[in-house]
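A single protein chain has been omitted from the complex, and every remaining protein chain is retained in its original position.
Chain lettering (A and B) follows the sequence in which the chains are written, and residue indices restart at 1 in each chain.
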Amino acid sequence: MKKVDYQELTPLTPGWLAAVGGLAVVVAAAMVAVFHMEHNGHWVTGMSNQVVWGMPHVFAVFLIVAASGALNVASIGSVFGREPYQPLGRMSGLLAIALLAGGLAVLVLDLGRPDRLDVAMTHFNFKSIFAWNVILYTGFFGIVGAYLWTMMDWTVKGWYKPAAIAAFLWRLVLTTGTGSIFGFLMARELYGSAVMAPLFIAMSFAFGLAFFNLVILGLYAATKRPLGDDMVARLGKLLGVFIAANLYFVAVQHLTALYWPEKRDAEAFILLNGGIHTLLFWGGQVVIGGIVPLALLFRGTVGRCTLRFSSLLVTLGGLAQVFVIIVGGQSFPLQLFPGMEVSSSFFDGQVATYVPTVAEIVLGLGGIAITVLIVVIGATFLRFLPAALGETAPAAEPAEGAPAPAACCASPAE
Amino acid sequence: MTDTSRRAFLQGTAVAAVTLAPGLTLIATAADARPAGEAASPKQRWGLLIDTTKCPAECTACIDSCKEEMGLPDHGRPATDAQYIRKVSVKDPASGKTVSLPVMCQHCAKPACVDVCPTGASMKRADGIVLVDRHICIGCRFCMMACPYKARSFIHEDQTGQKIANPRGKGCVEGCTLCAHRVDAGEMPACTEACQNRGKGAMVFGDLNDPASEIAVRVATEATTRIRADLKLDPAVRYQGI
Partner (left out) sequence: MNRLRLAVIGFVVLATAILAGHGAMAGDGRPALPQAKGSVCVEDTQVMRRNHMDLLKHQRNDTLRQGVRGGKHSLAECVSCHATDGADGKPVPVTAEGQFCQSCHSFAAVSIDCFSCHATVPADPARTAIR
């Protein structure tokens, strides 16, 4: 294996300042949104006693799920010994930590009492999957941090493989825990299923790699470092496999539920007559996040534009998928009296409406900004990013430093 | 009549009181106030029995008294305003038969909200009353995701003018406490008292573990059901006529 040369990003260049400044503005806007929501109380959001988890949770769960998925590239290189992926291991670990930090920030800042974070860290109900997740998240930071250390410090190289295996197993348990937040809920028809755990793992593979691809493509374009076609094609095929896995578990999830007569009304709500949820399921999750990128990625050799466009679609489709799971799952009314028609002043028997406010969305975008900010700052101060990637030099370097994504991705055929 | 003599009277006449004069349910529930310094005991299991045939759709005595007792204000925002108890109208689509019944926290023996709470704020007292310890509630709302009865509300705004017996503030989850403060003082919950005084006496409160109590006698001798009994959460609230 040839020696990999890692280089820090050059700070304080105009591009670096613009990126960091822009991200800081988004984070600041998110803080304003948090102050607005926490000062007034949650009545100023779209969330209610019917839809208790809304847009912040969609972003938070997406980022947390993507966090464990972003670590896959490192695991493939180390645990499974695939050499071409090894130079990306450091970036993979950094992005995993950054995504988790961004997601947790959003989750914590939406709590009713975010000032009681210390309570959450000192009072544990070990029967609660939520409490276990607190431990799993904290452990993930520690284990991936140690894993990164073994990658970057040759004096502890002996711990590289054990750390890699520990991190891989931990991330599987972590995503099992995240999926089980919904899988362990017996109250609602659309949750309460063991398939939630593997489904979330498949989701994490796809979302995490898609986000990773966007970060890698963005950083290599912005820093004008050479990125080989072989690496791009490899990441593209891998993303295709992960998209297929996600679609497979989605199919299992809904086919299983359709077999239960008691769950058919809830399934019909998502698949047929749920308005925005049906639209987001078929249009967003299945078509935009699944079938279209799958077709693009398996049509031929994957180039930069195809990879960037597909990864973007998977990210958007992923947000739609998490929205349908979280908000769609709550919007279908609880069945206090199965088979009966119920009504009350407390919205029993009614499909809940949820209209997210700007503040909630800005908070979620703030989580993404925190993630990217951590990546940029981290890669500026430590050697995370290889100076060059892949075997073959790019044939025709497309628009150095100016990716022009719109023009490029409007015609994905390359 | 003092509490002590009332209890002695009830223990001797509980069955007769039920069968002969339903009006006696007015006094047929409250046990003694628990002595100061004594903890709630698992020997008791407080519960409610609600006869829906005596619950007219238009009667809201239980809801009104709950809001007054617990100090629940109306912000005019039904989607976010707290409701500890609500009247649910249940219609059989096949026959059109409709019943109205109050639904509140069912005080399950195996409460899902307690299982899922990350900090242990959601808790069950020794005598079966399910509460939120708002001192350690972080407002994550996972209990609201987990409860099949939609029994809980989230406090969506700053509060003022709270009742001493029901401290409540922005950012925590809350729900029916079965009027634990009244139960501990030997009284029945506000909803039940209102139902008996101003409603049609559909609600009965008592100790399900005390075989001589009216509620235990009726549960043992009459047909009763629980909402979503299939979930096996073992609620302490039973219904008749549904």
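Definition applied: a contact is a pair of C-beta atoms (placed from the backbone, for glycine too) under 8 Å apart; a residue touches a chain by one contact, two chains touch by 3 or more.
This structure is a prediction, so every number in the text was calculated from the model and none was measured.
Residue in contact with the omitted chain (choice from B:Ser89, B:Gln159 or B:Asn209): B:Gln159. Within the full complex, the residue among B:Asp92, B:Asp184 or B:Asp234 touching the omitted chain is B:Asp184.
In the full complex, subunit B touches the omitted chain through residues 33-40, 64-65, 68-69, 123, 125-127, 129, 131, 133-135, 158-159, 161-164, 167-170, 172, 180, 184-185, 190, 193-194, 197-198.
One rule holds in what follows: only the chains that are shown with their structure count from here on.
Here subunit B touches subunit A in the complex through residues 75, 77-83, 86-93, 103, 112, 114-121, 136-142, 144-150, 152-158, 170-173, 227-228, 231, 242, going by the rule given at the top. Across the interface of their complex, subunit B is touched by residues 38, 40-43, 48-50, 52-53, 111-114, 116-117, 119-120, 123-125, 127-131, 133-134, 181, 184-188, 191, 330, 334-337, 339-348 of subunit A.
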